[in-house]
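Here the structure comes first, spelled out in structure tokens, and everything after it is commentary.
Note that one protein chain is taken out, while the other chains of the complex remain in position.
Chain IDs A and B follow the sequence of writing; residue 1 opens each chain.
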Amino acid sequence: MIKRVTFRNRWLPYLLLLPQLAVTVVFFLWPAAQALYQSMLVEDAFGLSTEFVWFENFEELFADPLYLEAFLNTVVFSFSVAFVSMSAALLLAVMADRTIKGTTAYKTLLIWPYAVAPAVAGVLWFFMFNPVVGILAYVLRGVGYDWNHYLDGGDAMTLVVIAASWKQISYNFLFFLAGLQAIPRSLIEAAAIDGASPFKRFWTIIFPLLSPTTFFLLVVNVVYAFFDTFGIIHATTEGGPAGATQILVYKVFSDGFIGLDLGGSAAQSVVLMAIVIGLTVVQFRYIERKVEY
Amino acid sequence: MAELHLNGVQKIYPNGFHAIHGIDLDVTDGEFIVLVGPSGCGKSTLLRMVAGLETISDGAVDIGGRVVNQLEPADRDIAMVFQNYALYPHMKVYDNMAYGLRNRGMAKDEIDRRVREAAGILELEPLLDRRPNQLSGGQRQRVAMGRAIVREPSVFLFDEPLSNLDAKLRVQMRVEIKRLQRRLGITSLYVTHDQVEAMTMADRLVVMNGGRAEQIGTPIELYDNPATTFVATFIGSPSMNLLEGTVAEGGVSVALDSGASIDLPDPRPELAGRPVTLGVRPEHLTPTADGSGMTLRLDLVEQLGADTLLHGHLDGDERRLVTVRLNGHFAPGQESVRVAATSAVHLFDRESGGRI
Partner (left out) sequence: MVENRPYLTVISHLIVILGIVITVMPIWITFVASTHPIEHIMDGTIPMWPGDRFFENYATVLGSGVADAGGIPVGDMLLNSLIMALSIAIGKIAISLIAAFAIVYFDFPFRMTCFWMIFITLMLPVEVRILPTFAVVANLGMLNTYVGLSLPLIASATATFLFRQFFLTVPEELAEAARIDGAGPLKFFKDILLPLSRTNIAALFVILFIYGWNQYLWPLLVTTDESFYTVVMGIQRMTQAAESLPLWHLVMATTMLAMIPPVIVVVVMQKLFVKGLVETEK
């Protein structure tokens, strides 16, 4: 936690910490405390008076079918993104790891979508699925499916899941590939000598050994889908049609900045913070376990 | 160049752990002192207190007539060689050596003169433009030495500087360091856990155990007159044999608990009847031709070429392993051998382990 030998100085460490602490307090701790406080306030329509109402906002929140729907959407969205992007990445990583020649080149070709902003990823797929000009919508029409994410909630959800997964594949690919390359060759060779086919080797040896990576990525992907995908939603469906792609982060924004329901939005922020803290604890637990490895 | 004095130096950590229990040591100018002991005995802590890397809880450290307790390491006029060398990995050899001098604001040509001189002494001239990761272990060790030399300090501090080298290089560097220290005549404090290194390098040794100095003396003093059973077994390889017994009537011999008896070279009538621990070094036990002495039942014979080590148990004592060291060869196939202590028998108090 600290060096055995430390420098002695009365004021220097505080001076060094000052910028970080100042920014942290002003832009993190104070707003977070504000969110907590506001989540217990109700403001009238004209912003003239406020009333402290304890947990009323939370009660309202969880009684609100729209919020519950957003919650459900978020869960569906997050786990779909995690599942799609992780399975695609795992398949690609296993295949790239098999091809001794070209692994590095493949890596370069697969990692760059990480650099694409979520909002831009959304726009790319939004364009390709655009019912009027999009090539994929055109292809789907050709096979008899009338794609329209402006009208169909399922189409819209599929669109944002694809866009969000596409961007995340490169991240998962890198970690899976690193995990695969860390598996001792001798284990796989031993399994081969024991007569296990490549397919069997994957499910009985490689996949179990990858489970720490898989679990870690699951948490990271869920966190990503919960919080980092605001841009994808906002730049494409804007939560629609009819709230079909309204996820929690988007609802905080739309209720707060468009609906101007400060108390309700703050209460939603607090719920999100609780979720983040929960996920972070899970992740730390995992890191502790990893240390024991 | 200077004298170094430790007066009642103690170290108590904030958590209450008493690491050093009051050490007194007077080092004369140019002397080479080795602090030796098992790991955790406090030898490194003591060295680091002299360096100024650990605070001093009580007592005084005096370098060249100046109490340095409150001084920063850089102001104590010392130089230190670390176990892992602690070379700055991003600096060239030259800059590693010059860094401390630059920090003191020394003139550029004086720095250059000193670095080149040290490099000459240590044969580092061709390596001055290399970085530490381009050097071998022995070369890094020499750069670490060079960094200490250029400062021309009053005291050299060495913290197990050879323990990261392989056995052959260790012996070579041991000689090199000792020769260098003689040549420069700089007072030195050297920490090691290796008793051979300690014996071969030291002018005087400090054997430490549990934060205390068990004995301070020249290698020969420690070998010939160990003050405690701890020193007796720590110094010398293989270790001294310790046997329980009682001093016989008239103090001329010790009756061992195993039943055998060992004569004392100098009679100790005042100890008659007292239970003692008797110590005798493996090299001071020799086989007898006439069948006198004790029976050693052999478990293992190690042929080292020049020497032979016999390991076994004395008749009547299944517990203590006894080692005998012979010059030359030993005819194989024998199950037991008669041995006697020729000279140099040490007596220690059974309770305290102190010499009597």
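By definition in this document, a residue touches a chain if its C-beta (ideal position, glycine included) is under 8 Å from a C-beta of that chain, and two chains touch if they have at least 3 such contacts.
Note that the structure is predicted; figures quoted are calculated from it, not measured.
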Given A:V76, A:I111 or A:I183, the correct residue touching the omitted chain is A:I111
Considering the complete complex, of A:A35, A:A70, A:M86 or A:V222, the missing chain is touched by A:A35
Those residues of chain A that touch the unshown chain are 1-7, 9-10, 12-14, 16-17, 19-21, 23-32, 34-35, 38, 88, 91-92, 95-96, 98-100, 102, 106-121, 123-128, 130, 132-135, 138, 166, 169-171, 174-175, 178, 188-189, 192, 198, 216, 220, 227-228, 230-231, 234-235, 238, 249, 252-253, 256-257, 262, 265-266, 269, 272-273, 276-277, 280, 287
Against the hidden chain, chain B presents residues 51-53, 72-75, 78-80, 82-90, 99-100, 103-104, 147
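We adopt the following convention: only the chains that are shown with their structure count from here on.
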Whole-Å distance, C-alpha centre of chain A to that of chain B, is 60
